[in-house]
Every structure is written in C-alpha cells, then in structure tokens.
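Every protein chain except one is present and positioned as in the full complex.
Labels for the chains are A, B and C, by order of writing; each one numbers its residues from 1.
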Amino acid sequence: MIIVMRPGASQEELAAVEAAVRETALEPHVIYGTERKVVAATGDERGVSPGTFELLSGVEKVMPVLAPYKLASVETRPGRTVVRPAPRPGVGPFAAAWGAREVVVIAGPCTVEGREQVVETARAVRAAGAVALRGGAFKPRTNPYSFQGLMEEGLEYMAEARAATGLPVVTEVLSAADVKLVAGYADVLQIGARNMQNYLLLRAVGEINRPVLLKRGMSATLDELLFAAEYVLMQGNPDVILCERGIRTFERHARNTLSLAAVPALKARTHLPVIVDPSHGTGHSYLVAPMALAAVAAGADGLMLEVAPDPRRALVDGGQTLDFCQFEELMRGISAVARAVGRGLALPAGGGADAPDREKTGDG
Amino acid sequence: MIIVMRPGASQEELAAVEAAVRETALEPHVIYGTERKVVAATGDERGVSPGTFELLSGVEKVMPVLAPYKLASVETRPGRTVVRPAPRPGVGPFAAAWGAREVVVIAGPCTVEGREQVVETARAVRAAGAVALRGGAFKPRTNPYSFQGLMEEGLEYMAEARAATGLPVVTEVLSAADVKLVAGYADVLQIGARNMQNYLLLRAVGEINRPVLLKRGMSATLDELLFAAEYVLMQGNPDVILCERGIRTFERHARNTLSLAAVPALKARTHLPVIVDPSHGTGHSYLVAPMALAAVAAGADGLMLEVAPDPRRALVDGGQTLDFCQFEELMRGISAVARAVGRGLALPAGGGADAPDREKTGDG
Amino acid sequence: MIIVMRPGASQEELAAVEAAVRETALEPHVIYGTERKVVAATGDERGVSPGTFELLSGVEKVMPVLAPYKLASVETRPGRTVVRPAPRPGVGPFAAAWGAREVVVIAGPCTVEGREQVVETARAVRAAGAVALRGGAFKPRTNPYSFQGLMEEGLEYMAEARAATGLPVVTEVLSAADVKLVAGYADVLQIGARNMQNYLLLRAVGEINRPVLLKRGMSATLDELLFAAEYVLMQGNPDVILCERGIRTFERHARNTLSLAAVPALKARTHLPVIVDPSHGTGHSYLVAPMALAAVAAGADGLMLEVAPDPRRALVDGGQTLDFCQFEELMRGISAVARAVGRGLALPAGGGADAPDREKTGDG
Partner (left out) sequence: MIIVMRPGASQEELAAVEAAVRETALEPHVIYGTERKVVAATGDERGVSPGTFELLSGVEKVMPVLAPYKLASVETRPGRTVVRPAPRPGVGPFAAAWGAREVVVIAGPCTVEGREQVVETARAVRAAGAVALRGGAFKPRTNPYSFQGLMEEGLEYMAEARAATGLPVVTEVLSAADVKLVAGYADVLQIGARNMQNYLLLRAVGEINRPVLLKRGMSATLDELLFAAEYVLMQGNPDVILCERGIRTFERHARNTLSLAAVPALKARTHLPVIVDPSHGTGHSYLVAPMALAAVAAGADGLMLEVAPDPRRALVDGGQTLDFCQFEELMRGISAVARAVGRGLALPAGGGADAPDREKTGDG
C-alpha cells in the first residue's frame, strides 16, 4: 500500500503514519520526494483497509498495490482452468468445456414457458451446434407485475430437454435456499447480474459440486467480479465461468453497453474462463449477431445466446431473442470467426452445424 | 404504449401491429404523421412487454407511456406516507417519523464491532440529536477477506444500545432466511444497495410488520428503485423509506456520485419518504458534512450518517465515518439548514436514559 | 510516480526500470515487498507520461503521485482567489465577487432572443437580487436545425441590459477567433461544457483581461477541469471561476446528474471559486430550486440560473427555465440557506431581494 503525505506534512505526522502501518503488521518504508513524502507499506495488505490510513493527519491519499483477490488470480494458479459439467446418469459426457481451445455456445430461451417450447428449442440449438442449453425457471424481474418463471416445473422441462438432446442444463438460481433444488436439475448454476454481490448465495454455490456461471453485475468493476468469484472459490468449488453481459452507461441505443475489452482484460487477470452474453448485453436482436462474432474475435471462451421458436411471443425479453433461422446462420459465422482466431467451435456429441453428418444423429 | 412504425411501413405491417395490440387487450389507435405512422395502444400496459411489438415487421421503436409501478406512485395514493417504527415493550414511542415535516437523522457505526462501541456511539449520537441508531451486524463485503460482521451478537448489542438510549435500531438484513431473526431485534429493516433487486428478500420484508429502509442500487434508475419498493408494498407492508446513497459513474474523487436531484425527482413520483446517505454516497469524511447539508436543502426527509468513537480504528469504512465532535457540529448545521427550508429537526424523545435534559437544548 | 512490478519480475527487469526512471530525470527508489517489488520515482513527475514505464518488461502498473496541475492547486497558492469583473466606463463597480463570503447569483435567459426580453429579464432578476446577468448570444447547439443565437446583435442587447441595470454581463464565447469581439461586450467570458477541452480557446481567453467562467465538461473528471483551468492560468489570466453543471451518467430522470460533491472536492483541491448551474445540471424547472438550495448548502460560491419572462415560449431550453415569480421565491430560499451555512447573498448595488428598500431603486 502506498500512502502519499500532503505537502508540508510534519515529521510527527509521518511518524504517526509509520506507527499505524506497523500496527497492521505491514512494514513502512519512507521515500522522500521533492514535493511529497511517501510511505510504502509492504506485506500482505489484503486484510488492511485503506481507510485506516486515510484519516490520519497529514495523509493525502492511499493507493493499494496488490490485486485483492487470490484464488481467482493468474498469479496463484498457473495455466487456465477448464470447467466441465459432470456427466449425468444416463447422459454421457458433455461436449461443453469452458476455457479449452474450442468456443462453447450455450443457447436456449430466456425463460422456460412450457415443455414443448424448451424441448423444441433444445433440439434446434443442438442441431445448429450449441453444446449447452440455457433457460430460466426462476426469473428475477425488475417489474413485479411481470411473469416470474415456472420454477420447479420449468426445471423439469429443462431436464426433459437434456434427456432429449444430451445438452447440459444451465439455469439461474436466485437464493441460497434454492441451491439444492436447482442443483438437482442443473448442470451449471447461473448467478445473475443482480445477484453478483449476493454473498450468501455465492457461498452456497461454492459449497456444492456444480460449475457456476457468474455474470458480471451491471455496474461491477473487474475487481468486484473477481472478488465475487473468490467467494465461490474460497468454499472449495473451483469451477467458475465468468460472463460479461453489458454494463450500465449513458448509452441509450442498447439496453447495456457490452464491454468486450473486459474479455482480454479478465483473461490477463484470472485463469477462469470468460464468456459473453450478447443477448442481455445489447437487448436488441439486430445487435446480437455482430456482438457475438465480436466476442469470439476478442477471445471469449464461449457465448450465451437467447433463442426461441417465436421470439415475438416470448413472455420475457423477446426483443433480444433470435429465432432458429437467425441462430443457425449466426452459428456459421461464429464457427468462421473462431477458426480465424485460431480456435474452433465445440460441437455437440455426434456433430453440429459444421459436421457434414450432423443430421444423422439420433437426438439432434 | 406508443409504437412508432418505420418510414415506408406497409398497410399490412400496420394491420399486423394493430392485431398484436388487440391480442394483449390494449386498444390500438393509428395516427398518420407526415413521416411516420404511429400506433397508440391504450389500456393498462403494465403487464405488456415492449418487446412484444419491437420484433414485428415494420416497427421502429416502442415507447411506454405509463410509469410501470402502481402502489408506490403518487397517482395511486394522495398525500405523503409517514413511516413510524412501532413502539417496543419497555421502549416508549420513538421520535423518528420519516416523511413528516421534521428531518430525521439516523446515525451510528458502519459496523457493530463490540458492545461498548455501539452503546457509546448511541449515547453520543442521541446527545447530538439523532433519533435512530444504525449499525451493521450482517455485512455484505465486496472483499471476502474483510470482516463480515458480528451477526446475531451484533444485533444483541444494538438492542442494548436501544435500551440505553431509547433510539430505534436500523440494521441491514441480507437474506430472506434471516428476516425473522433480524426483525426480532430491529425496528427498521435496511435493504442494502447490493440487494435492491434481490426480489426474494424484498418479498420477505414485505410480509412482516417492520418499516423497510430501501437503498437505491448503485446503478438503479428511479423507476427500478420504485419497482423494488413496489415488491415490498405488494406484500402488504406500506412502510418503505427510500434512500439515495450514490450511484456509480466515471467520477473518481468520491466513492460514488451522490445524486441529490433524485430527492426532488423521487418526491414528484412517489408518496414514500426519501432520505440520503452521504457517508456511502461520498466515501470520504470531508465530503460528508457538505453533502448532508445539501441533502436537507434538496428536500430530503432524513439522513443516514456513519459515526464512530474512533473512525481511524474502524474495521469497515473508517474513511467516511465522522467522530463525535464532527457529528455534533454537523447536527448544528443540519438544524440550521432544515429551518432555512421551512423544516425542523426531529428530536429524540424525552425518555432517553442519558439525556434527561435534552429538551432544553436548542436543536439537539 | 509509483511503478509496481509484476510478481516474479527479474533483477534485470528491475534494473531496466530504474534506468528508464533515471532517463526521465526522476530518481528511482526500490522497495522490496513480500509479493511485489515497487519502484518509487521521485522528482517532478508532471512532464513524465506513465506510459513511458507501462510498456517496460516486468511492469504491472504505474500510479502517479502528484496532482498534475500546479497554478490551480491549493498547494501553490495559499488563500482563496476572489474573482471580480473590472468596472466598465459609466458602470460603477460591480457587486459580484466570486470566492468571497457572499453567494453570487448570475441569472438571465438561456439565449438572448431580443432587446426587450433581455432588458426586462435583467431588471427582474436584479430586483430579485441577482448580481450578474447571463444570456447566450453565440449558442453551441447539438441540433444543427436549432436556433443558433443572435450573435453580435445579442451581445449588444446584453450591453444595453447592463447599462439599464448595472449588472455585469456573463456570456459564452465559442472560438478563439471571437474572443476579442465577445470581450468587447462581456464582463465575464463563459467557456461552455462542450469547449472545456478546446485548448486553443482556453489559451485565447487566458491572454485577455477578463474573468473566465469555465464549465465542467459533461464527462470531465475534476483533474481534467483543473487542467483546463491551468491552460487559462498559464497564459497569465488568474481569474477563473469553475462551474459544476452536471455530468453524464446512466440516469434518465434529469438531463444530467448534478454532482454536488464536486463543490467541496474542488474547494479542497483549488483556490479558485466554484459555482453551480442547476438549470443545465437538471434540465427540468421543478428540479432547479431544490438543487440551487442544495448547491449553496454544499458550499458553492455562486449559482447560475436560467430565468425568462415566459419560459414556455423560450426558443432554447425552456423546460429548465424559471419565470420571474419562481426566481423571486427561489432567491428568498437561497438567501435563507446561505445564512444558515454562515454566508450571505451578494446583493446588487442599491439592494436586492433582502433589501427592505430595494423597490425604490431606479432600475430594479
């Protein structure tokens, strides 16, 4: 931690800062500059609040030096984490592996509205090359008068869709109390943007044996996202996938500002895989495809896309949802861009959009 | 809802939009402008997603007309809501009444660290004129390595401080599962900024009989804040206090940007009381006093301030905490500004254990 | 400047950084922490770009220590600058003095639309206690199809209004080429938010003998605002008034987010006076009065307010303009809040809103 003294700070003030640094078990080193004295406090500063020194007389500002998370940091863990959902009884190993060479596409409806809708969508997205199925059963809705999801019934339909297609299920869990229930059906537990700092929920998903897809909060910095991941990792669950889904800015042409530079910036800081959700990240279907391609070009390990049979009739977020045709076309583009940046597209067991004989597979 | 058609949209596209409007039980009215056709859809649009129409062929954009919350709206409820914590056995009626003429000051430590700290602080802030005591027992901490609060032990110390001073206790609850426990000790349940969109928690506090202090999320619009209030009101709890506590912007001189125009803007939209937290809203103690005074001048119904015996030794947020002297001086300023804008300062009730002659003091 | 090395940076990398620091005429000091090596570079870092070190092998990040402006800094100049417009031939000394104890109110129409409008407004605002007259003759308009101002004709009307009321004229100058022309009429030259980083213009107003009212850019940090002031000061013009006028954020209930914490934050960094423009800062007349009062409570040295005879017919920004009645009432509030925070309201020579015999004065 670097403590910058005000110009003209006295020797007594300096001595008091040094003493305060020693009290926190850090070691003070004084540097006498031409205009300022600076105290460098060395040691593990992670448990020490900058506020401790900010209020001392003569202190101008305090600047932390270390990234404050540990387990999520590239410094702690060499190499990159690859996250794989565990096989389910009766559903052979899944093709999805986030953080490996191949780009992984999760697709499905924003919200599960019925058995037919989700099974039909699962088949269609699998046929086009998706390797995981998304769908919301518990929905956090800003508007209390909006549809709030089918809850457990929705989870059952997702499980049926998994049985029909072999795709692992990615779905959101809203509270610590629901983690066990949702984990009974889901292969990957999603933590939504609004819950990124729901620390009780983060701890709860850290205690179970399921990969966690952690969405960046609407106004979260990368440090805050990595802190949230740290909460999960600290409980012993090493399988966290980070997801950029747009931040809130002054822009009005899109629902959020998709910050794709977060992808390479995160990958420079953490060994965890990083994916992008261009559906929520833009909120308009005409922006989804270009931003999906851009995300892959920027180095994303995967995408999460909203696809439904008839987006115009979707109860939730229809405006940002692709239909089957649009999705199929987009998958061809994703595959081409993934190859252009030296990666491929993870394909469903038995083939996908690129596989010449994908149409022969039993369930796709 | 106003549906703007693209220039050159065909009669067929227009007819399809009209049909879609009728399907949602709204009534379409077509206006033929010089450059655009516009469909005004009248009726209760609150349950209808703009996305329903956005994807229709020929539609350029969709603009909602109605504020989408009802119970929180000034239109629904004439007059202003006054929120009063219920008396406790053995603790006479509380002086705090948010939304009345007097400005209500809540003060206390960011985090409860021990019995002595909280009781001493309670006595000091009461002596200076605060009418409610704040203190965190369950702390949502960004950094998982930071102190997370004393939990139930902290609540017990708060209750002791209430017994000693007659001040009602305002404290945060982090999850639906804890609501009953916290409500056993607290007179006002605080929902923190990070939980403003934790809808399960909002519903849970809506089901019990305690006022709710709802902090604005770091990147929440006023509509979203009022939606969050609506979740509580819908469950039957009418006592919600809204709190502006700073939003996240590009500014770096303060922890957040305290948006004081939110105070009059909220009061124009809702009958609920609106208070301001300049401690979290700025993050620096030297900014707290000017922004506290500014909040009162802007029409806030109250303030929430962090005060501790020795801010430099606080485990959490010391940099934004006032000491007793600073708080006492600030209270004099608050009282003067409150009078200047035609309001007064709510004063602690006469029954406080350690302030027998409080009523003699001018403004607290 | 503090240069933080990556963990595991080699001795060679460290030596290269030390050499690079010496090349810039700064002095390197190495601190060996438990996890990182840090190089403190002492000396005048203002001319040295952090980028110089950022690209060196083994460097993680570079943190400047010094505020990069000098002349604008409180460190350079003890006391506070008081800015007074010079007397005009025939117009006795002006009452406006920004940075003194009294709060200074500038008022007038957004845009000069005609002789009668501006003279009538000048009389009215003077009668209510304003001590300076604003009015735009050269208007920077986002929309090219909007009214762009009367230009020199508008300046002439402003000069007539000054002659009629004794109020100094504050008006915007848009380009270096116009500085002399505008300075011929104006007593204070305003640099608008869009031009805060128009460095040629800043230099030009730095070279003449007129106070400069410098508005904060819509997305400018305080450092950037102070840099802009520095451009003016460097040319020898010491009379700069800073103006907070709202920043651009995600908020939608107001045109901008008025960041009142900028007032005390600026006053802690600079000796220059700081005023607030709540008209542009909010964009809605119902928000202007509460934010004007809040600005005074936050310590602003003055206000800039839009007032017009019939705001509904204003060609520009009518929605945020007060009528004479609203302004008069607001001035009473401003006076009360100014007194509550230990300041007064600067009054026009001969009286103002507070002066019992103000109505006797010849011109208002």
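The working rule: a residue touches a chain if its C-beta (ideal position, glycine included) is under 8 Å from a C-beta of that chain, and two chains touch if they have at least 3 such contacts.
The shown structure was predicted, so the numbers you read here are calculated from the model rather than taken from an experiment.
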(request) Specify the residue from the set C:195, C:237, C:270 or C:335 that touches the hidden chain. (result) C:195
(request) Quickly run down the residues of subunit A that touch the omitted chain. (result) 219, 221-222, 247, 249-254, 257-265, 268, 281-282, 286-287, 290-291, 293-299, 333, 336-337, 339-341
(request) Mind listing the subunit C residues that contact the chain we can't see here? (result) 20, 46-47, 49-52, 54-56, 68-69, 140-146, 148, 174-177, 194-195, 197-200, 218-219, 224, 227, 230-231, 234, 248, 284-285, 311-320
(message) In the complete complex, the non-displayed chain touches which residues of subunit B?
(response) 2, 4, 7, 29, 31-36, 38, 40, 42-44, 63, 65-66, 75, 248-250
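By definition in this document, only the chains that are shown with their structure count from here on.
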(request) Calculate how many whole Å lie between the centre of subunit A and the centre of subunit C, each centre taken as the average of the chain's C-alpha atoms. (result) 41
(message) Quick check: how many Å separate the C-alpha centres of subunit B and subunit C?
(response) 31
(request) Can you check how far apart subunit A and subunit B are, centre to centre, with Cα atoms defining each centre and the answer in Å? (result) 29
(request) Give the residues of subunit C that touch two or more other chains, as numbers and ranges in rising order. (result) 249-250
